[in-house]
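Of the protein chains in this complex, one is absent; all others appear in place.
Chain nomenclature is as follows: A, B and C, assigned in order of appearance, with residue numbering initiated at 1 for each chain independently.
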Amino acid sequence: MRRLAVLTSGGDAPGMNAAIRAVVEQGLHHQIEVVGVQHGFKGLVEGEYKKIGINDLSHAIRRGGTILYSARYPEFREVEIQKKAIKKMEDEGIEGLIVIGGDGSFQGALALTKLGFPAIGIPGTIDNDIPGTEYTIGFDSAMSAAIEAIDKISDTAASHNRTFVVEVMGRNAGDIAIWAGVAVGADAIIIPEEEFYIGDIARRVNTSLCHGKDHAIIVLAEGVMGVEEFIKEYKKEAPNQSVRGVNLSHIQRGGNPTGRDRVFATLMGAKAVDLILHGQSGIFVGITNEELSVCDIVETLTKSQHKVRDDLYQINRTLTDRY
Amino acid sequence: MRRLAVLTSGGDAPGMNAAIRAVVEQGLHHQIEVVGVQHGFKGLVEGEYKKIGINDLSHAIRRGGTILYSARYPEFREVEIQKKAIKKMEDEGIEGLIVIGGDGSFQGALALTKLGFPAIGIPGTIDNDIPGTEYTIGFDSAMSAAIEAIDKISDTAASHNRTFVVEVMGRNAGDIAIWAGVAVGADAIIIPEEEFYIGDIARRVNTSLCHGKDHAIIVLAEGVMGVEEFIKEYKKEAPNQSVRGVNLSHIQRGGNPTGRDRVFATLMGAKAVDLILHGQSGIFVGITNEELSVCDIVETLTKSQHKVRDDLYQINRTLTDRY
Amino acid sequence: MRRLAVLTSGGDAPGMNAAIRAVVEQGLHHQIEVVGVQHGFKGLVEGEYKKIGINDLSHAIRRGGTILYSARYPEFREVEIQKKAIKKMEDEGIEGLIVIGGDGSFQGALALTKLGFPAIGIPGTIDNDIPGTEYTIGFDSAMSAAIEAIDKISDTAASHNRTFVVEVMGRNAGDIAIWAGVAVGADAIIIPEEEFYIGDIARRVNTSLCHGKDHAIIVLAEGVMGVEEFIKEYKKEAPNQSVRGVNLSHIQRGGNPTGRDRVFATLMGAKAVDLILHGQSGIFVGITNEELSVCDIVETLTKSQHKVRDDLYQINRTLTDRY
Partner (left out) sequence: MRRLAVLTSGGDAPGMNAAIRAVVEQGLHHQIEVVGVQHGFKGLVEGEYKKIGINDLSHAIRRGGTILYSARYPEFREVEIQKKAIKKMEDEGIEGLIVIGGDGSFQGALALTKLGFPAIGIPGTIDNDIPGTEYTIGFDSAMSAAIEAIDKISDTAASHNRTFVVEVMGRNAGDIAIWAGVAVGADAIIIPEEEFYIGDIARRVNTSLCHGKDHAIIVLAEGVMGVEEFIKEYKKEAPNQSVRGVNLSHIQRGGNPTGRDRVFATLMGAKAVDLILHGQSGIFVGITNEELSVCDIVETLTKSQHKVRDDLYQINRTLTDRY
C-alpha cells in the first residue's frame, strides 16, 4: 500500500484533529502518503483531496473541530455513488480509507469494504453512543465543556438561590448528562435510559433547599425532552422554587480537546493505519477496558444496544437522597 | 463611624466578591467593622446580617457570583419599608451602607440617603449600562465568557462551513455584543443602539463565504430580539447558508472574574468606604478615563443615556465590508 | 456504626473535595454522621474534628485542593501516636476512618486497622503511582493542567521557532509526562521508566525542524532530572536550536478538577463508606478496567511495581520517528 485517505464525517468532535494527525504521522512512519479528504463522503466523491503538512497537524492536535471539514451526505447510501467514490480514489492511487465519525459514518466504510475497497472506522462523536466501544473521541471534551459551563451557572444559581435545569447534548444517549451530572453534584440527572418522575425530583430538591443548600442543579439529557418543555412541567411541581433553564447547545461541541480525547484519538489513529496495512477492513478501532480493541461495525443499530454506566446513575440517586 | 454594612443587589456579576472583600478589608484598615447583608435589600429589612471572615474573602475574591446572595425586592420602593431597613440597621449600630448592584439598586441607596441614612453605590452589572461610569464590575468577565463560548462555537461553525448566530446578554445595551463581536472577528454585530438590515448582513456574509471564509459568526445582542426570531428572518435572506443559532444565556454571568473586574472592584470597594467615612453619600463610585471617579445617581434613567463605543461598531462594519 | 471520620493526607490533588463530599453524603444516606478531620493525621491526633455542611460540599466539589487541609506528619509512624489517635476518635464516638491520600497515607490507615481501628484508603495523588489501582484522584486534572500550560508554551515556541523543554510533575512516575506528551504531540517524552539518549532526541528534533515543523516540545518528567540540568546537556547536542526550559511546578496541582477526577472521586468516596459499613478495613478503593475495585495496601513499595502505559510511550516514539 502506498497511499491512504482519511476523512471526518458526521458532527464534529474535539479530538478528531488528533486522530487525523496520528493517521498521517503513522502513515509517514510506514512510508505511506496520507491524503486528507475534505467535507467527508461528499468530498470523497467530488475529489476534494489534499496533502496535509506536518506543521499544520502539530498545531491542529490542540484544536477542536476538524481541519478536514465535515458534511452531511445522505446520497452516499446509494451504491452508484459509493462506486463513484472508489473510482475517484483509485484514480488518485489511493488504496485504503480511514473514516473518523459516528456509526452513520461507519456504514459508509462498511459499504466500501463490501464493494472491495478497504475502509476502517475510528469512533468520533461527543455522544459516546457507538455500540462495541466504551469510548468515542470527543466525549471527554464535551463532558468537560458541559461541566465548565454548569460550574459557571452554579455561581449564578447560588447567588439567587435558584434551581437551574441545564440541557446537555448526547442525542439518544445519557452519557454526557450522567458524567457531567455526577461531576457537578447535580441534584437530579434525567436521561433517556431511565424513567423519572418530575414530582419526585421537585420534592427531593425542595428538601435539599430546606436543609440549607443554596442552589440546585438538574441536568437534563436532550434525548429526554427540551429544557423549555421540562421547566413547564417542573414549575407545576415546584411552585416555591425560582427555576431557570439553560440549553448548553453548541458550546459543548467545540473547544480544545482534553488530554484523554487527544491521547485515545492518537492511539486509535495509529492503530487504524496498522490494521489497514495488515489487510483488515470493515471494522473500527475501539476502546475496551481502557485498551485499544478491534470492533465490528453493527449494521442495524437498535437503541437498546447502548448502555450508560449504571453505577453513575445509582450513585447520583443515592447521594442526592439525603433525608 | 464604627460599623458599616455591605450588600449585593440585582443580577449577580463576577467581581462582586472582590468588591465585598475590598469593603471589608478597607473597613478593617480604618478599624471599622463591616457587616455583610445577605439577599440584598430584602435581607436588609429582614435582618440577615452576618460577619464575614478574612479567610472566606481571600478565597471569594476569585469566585463569580456573590457570597452575600442577591434577591429581587420591589417592595423596597416603599418608604415605609425603607424606614424599616434604617431602623433595623440602627438597632445593629450600623451607620452606613454600601450597595453593589445596577442602577435599580442605586435607587435604593439614594432613597436611604434622602431619609438621612448614608448610602453609596458600586456599579456591579455585566451589562455595562450605568450612565456616569465607563465601567461596571462584571462586564469584562461576561465579555470574556461570551468570547470563550463563541471561540468554541467557531470550531464547529468552521468544521461544517456554517453561519452561527450567537445571542449574548446586555439587556438594552449592546456593550457585550460589540466587544465580543469585535474580539471574535464577527461577520456582523447587531445591537439595539444601531439600525440594521438583515438582507444587507446576509449578502455581506455570502460574499465572505464565496471568497473562501470557512464559517461566519453573527453576534446578536439580546436587546434587539431573540435568536430564534432573528434566524427565521435571516434564513429567508440567506437561503444558501447553513444557519444555526445559540443563546449563550447564563453561562455569561458566572465563572471566575477576570483580572480587570477584580482590580476595579477592589479599587471601587475601598473608595466607597473612604467616601462614606468622609461624609459622602447618595453617590456612586465609577470609572472615568480608567480612573476612579465619583458619580451622581441618576434618578430617571432614559434609554438614550447609554452609549456604546462608536469606534468599535464602526471598525466592525469596516473590517467586514471586504469586497 | 454511627460516626465516621474522613481526612486528606499528603500532597493535595484536585478531586479530593469530591471524594470528601461523597463520603459525607453517602454517610448521610446511611444515617451516619461524618466528621471532617483537618490537617490529616496531625489533626487526627490533635483533635481537629469538624462538622462539614452539605452546602459547603456542594460548592467544594468543583474546587481543587482540599477543604480539610493536609499536613506532613512523619510522627504518625510511631505506634504510641497511632494509639493516641484511636483514643481521640473513640472519645468522639468515631468508629471508622477514611483516608484520602497517597501510598504513604495508606500506611497510616493500615497501621490503625492493625491496632483494631477500621480504616480504608482512597487513592488521591496527581502522580498516578499507587500500585494496585489504574487511577488515582487528581491525575486527570494534573495532566489537563500540564497540557493547557504546554499548549500556551507552544504558541511562544512556534512564534520564535524554538525548542521548549517542559518539566512536569509525577515524582518517580512518568504518567503525567507520557499522557501530556502524547496529548500535545511532543517531539520527545522523557520518563524515568525508559532509557533515553539526549543526542538521539536532539537529532530527531533537528530533522523535524528541517522538514518544516515550526517548533518543538520535549516533555521531561521530574523523576528523570531537573529541566536546567537537562537543557545544559541538550544544548551541547543541539547547538543550532534555540532552546528554552520551563518547569510547570505547582500550577499542575491546583485548579478545578476535571470531570473524570470528580466522577471517580465520587464513586470511590461512596464505595469506601459502603465497605467500612460492611466490616472491611485495611484496604483501599481503586479502579481496575474503569470499574471500582478493592485493593490491598502494599506495605513495602518498590519502584518497579509501578508501570506506565507502554502503548503511549511506543506511539510517541513511532509518531515522532518521521523520516
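The rule is short, and it goes like this: contacts are C-beta pairs under 8 Å (C-beta built on N, C-alpha and C of every residue); 3 or more make two chains touch, one makes a residue touch a chain.
None of the values given here were measured: they were computed from a predicted structure.
J.: Quick one: jot down which shown chains the absent chain touches.
T.: Displayed chains contacted by the hidden chain, ordered by label: B, C.
J.: From the listed residues C:R253, C:K271 or C:R309, report the one that touches the chain absent from this view.
T.: In the complete complex, the chain left out is touched by residue C:R253.
J.: Quick one: which of C:Y49, C:F76 or C:F164 touches the chain that's been left out?
T.: C:F164
J.: In the whole complex, not just what's shown, which of C:D151, C:E194 or C:E237 touches the removed chain?
T.: Of these options, the touching residue for the absent chain is C:D151.
J.: List the subunit B residues touching the unshown chain?
T.: These residues touch the chain not displayed: 18, 21-22, 25-26, 28-29, 53-55, 57-59, 61-62, 134, 140, 143-144, 147-148, 151, 154, 158, 179-180, 182-185, 208, 211-215, 256, 258-260, 262-263, 266-267, 270, 289-292, 311-312, 315, 318-323.
J.: Can you list, in ascending order, the subunit C residues touching the missing chain?
T.: 8, 12, 14, 63-66, 69-71, 145, 149, 151-156, 158-161, 164, 214, 244, 246-251, 253-255
Keep this in mind: only the chains that are shown with their structure count from here on.
J.: Minimal path length between subunit B and subunit C through chains that touch?
T.: Each step joins two touching chains, and the minimum needed here is 2.
J.: On a CA-centroid basis, which chain has its centre farthest from subunit C's?
T.: Taking each chain's C-alpha mean as its centre, the farthest from subunit C is B.
J.: Do subunit A and subunit C face each other with the same patch, meaning over half of the contact numbers show up on both, or with different patches?
T.: same
J.: As a quick test, compute the distance in whole Å between the mean CA positions of subunit B and subunit C.
T.: The computed centroid separation for subunit B versus subunit C comes out at 39 Å.
J.: Can you work out the whole-Å distance between the CA centroids of subunit A and subunit B?
T.: Taking the mean C-alpha position of each chain, the two centres sit 35 Å apart.
J.: Send over the residues of subunit C in touch with two or more other chains.
T.: Residue numbers touching two or more other chains: none in subunit C.
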